[in-house]
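I have placed the structure first, in the form of structure tokens, so that the comments after it can refer back to it.
Moving on, here comes subunit A:
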Amino acid sequence: MIHDFTYLKPGSLQEALSMLADHKDECKIICGGQSLLIMMRQGILVTDYLIDIKGLDELNYITYDEREGLKIGATTTHRLIEKSELVKKKCPILVEIEKKVASIQVRNWGSIAGNLAHGDAQAGDLAPSLIALGAKVKLASSKRDRIMPLEEFYTGFFENAMNNDELMVEVRVPPIQDRAATTYTKFNLIGNDQGIVGVASTVVIDQNGACKDARIVLGNSGVTPIRAKNAEKILRGKGLDDGLIAEVAEAAARDADPVSDIHASEEFRRHLIRVLTKRMVKQAWDQAAHL
Partner candidate 1 sequence: MEKQLLKLVVNGQEYVLYISPKSLLVEVIRDHIGLTGTKRGCDTVSCGACTVMIDDMAVKSCSILAVQAEGRHITTVEGLEKNGKLAPIQKAFLDHGSYQCGFCTAGMLISCEAFLKENFTPTKEGIREGIEGNICRCTGYNSIVRAVEAVAKGDYREEGT
Partner candidate 2 sequence: MSEPVKCPVCGKQAKTGSAIDCARHMFGTGDKPHKAWVEAQGLSFIDLLIEQATTPGNRSYVALAEIIEKAQDRVNK
């Protein structure tokens, strides 16, 4: 049963931010709200004020410029990104990732910022893969704006770096470098079901075909999306071979901090991370090499 709250519907971003400044911890932001309402219905989440930014068209946009890459407004729905010709041209992998998010109904109503700012984003598809893409998020408050790497946004279990007067207003995906590729997959039992674990990987290779840079990000493998930094280190500067990939996968499994639950034991999750890391790194490498 949903506890009572006062419903606020700002007409502009400015208004939204000043409402946020007024109510801080007493309020929650709702956009698509599909995850939020589940928690409110279960009584896990109670709030005095609910600020509804769903209708803020000024936050509903997708743009691109060569310097900063894709800029996606907070209220932009998954479905708009999935269908955007611009995204398809500039960051096709993002389209593929969006298609893996839940069901069409959920993608039609859910927004990118809602997905990223919600507590359990680490279990989702977008957070890990956008971190692998080096995405940044723009946080706004009535006082100032700031931009931070998405990877620094997640600080703990259902915790993030946002202050209680801040709102995530934009997601930025930098232009894809040459000879770079990003891949993402998740392991689940049915369709687009949430991943029991997910692995995203970006590989950049140099002229000699060695790994110039790499990112490996693990989803649902800890309380936040986890960058498998040791695994990345092993990869950098090396040429691709199965031995290396096995090493990388092993390191990634060590970098992870998964739990045991009814869907998989901790051990099995590490095993899956090993397998998926192997596959994603290899795939990303092959794609990068053939660009």
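Going forward, contacts are C-beta pairs under 8 Å (C-beta built on N, C-alpha and C of every residue); 3 or more make two chains touch, one makes a residue touch a chain; residues count from 1.
With respect to how the candidates were assembled, all candidates are chains of the complex that A comes from, given by their letters.
Quick caveat: nothing in here was measured; it's all calculated off a predicted structure.
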| request: Any copy counts here: identify which of 1 or 2 touches subunit A within this complex. | output: 1
| field | Of subunit A, residues touching candidate 1 in the complex | value | 2, 4-7, 9, 30, 33-35, 37-38, 41-42, 50, 52, 54-55, 79, 102-106, 108-109, 191-192
